[in-house]
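Here is the structure we will look at, set down as structure tokens.
A single protein chain has been omitted; all remaining protein chains appear in their positions.
And now, subunit A:
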């Protein structure tokens, strides 16, 4: 019996096996290739991005971030005074944050805004070079802010400062203590020790989370600085500077616990006009005002200033959400409505009211800019390597928070805080504002605020400074704000 026929069949079967492989390879490399290339687990996604230098980030003529060749055709990022500027620049080590993330496309050259300009480069297969960014940050003021925050903040605690140009919304300062120097892990992003360090920083130490900046991305109880917003709401409800308010001791209706004033003399001695209660920061009157207004109105009114909004500073670069909650959900899933007592405490920026320094700067900006808040931004422009502008900031209105008259009145009141109120120690610094001292619980230092504007008589900049430590806002945050503003105004 002849075996040729079965051999021929087996030969055909062997061919079919190999055709099967061919079909599969065609399927994988043809149809699936794109999915595989963009699969989130594919490390090649993160490898190409180190192969080209990214654009520089500069501010005030200083180059803050640049790329450096680490070894053959691989680039790491170098940050000048990394700890000072990282709350704004963020970092890039494959993953990215803040400006490095918001403009990653332009910095790396992947963005169509560059590619379209460089169509010829693309055509000949040359990858587009990244654009350079210029920030609105005032580097000297930013350094001052960092140094001042470092000195004013209690050991192991946090501080943050924001300065904003009220007419454009451009951020001049966004500083945080503690901060992180991206050079520790972004110089050689592929090194093991880089990822170890990043992991370690991510865990943080106590309340300090160095990777989370305290200017834009962290909320704190605003304390009495919140009274600016309360006063604005009060003015909208028809009150004025001379409206008499009750500043006598307030006993909270539900718990019978007193809501004390910081002092029992002067305006807070029993009865005073609203302006005086504001200047001397009488808690009792603002607690009463809050209960009359109701928490819902406070919540809705706060939205005009930006509360409840993850303010978008740049694309994909958001500030943390500040809040005036009408109810909170606890860890075990229970919803607790903000009651009368809690509403009263909310009125003085305590209880569950939370605010980023940026948010309080926006409140101050509303006052300083006659009621209008400009959308905060931090990137002035992007220049391609041939120096053509591929992006330019376009200041936009964030919203109208109050009337011009109310704003003018509040400007006067905030000047009063320094000239005749709780912040007498800041006289001569050419700043006006509102102090705030928020208790954060037993054994935890206060969040000390000074929120305001400068120059005093012709407000151009709004600011918010917060440091954690013992004592009050006037001494704990005011001088910091003074020092920063002196540098900004130089």
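Throughout what follows, a contact is a pair of C-beta atoms (placed from the backbone, for glycine too) under 8 Å apart; a residue touches a chain by one contact, two chains touch by 3 or more; residues count from 1.
Simple rule for what comes next: contacts and distances are computed from a predicted model.
Enquirer: Of the options "Cell division protein FtsW (Lipid II flippase)", "Chemotaxis protein CheW", "Electron transfer flavoprotein alpha subunit" or "ABC transporter permease", which is the UniProt protein name for the chain that has been left out of view?
Expert: "Cell division protein FtsW (Lipid II flippase)"
Enquirer: Spell out, residue by residue, where the missing chain touches subunit A.
Expert: Contacting residues on subunit A, toward the hidden partner: 1-11, 13-15, 17-18, 20-22, 24-26, 28-30, 32-37, 39, 41-44, 47.
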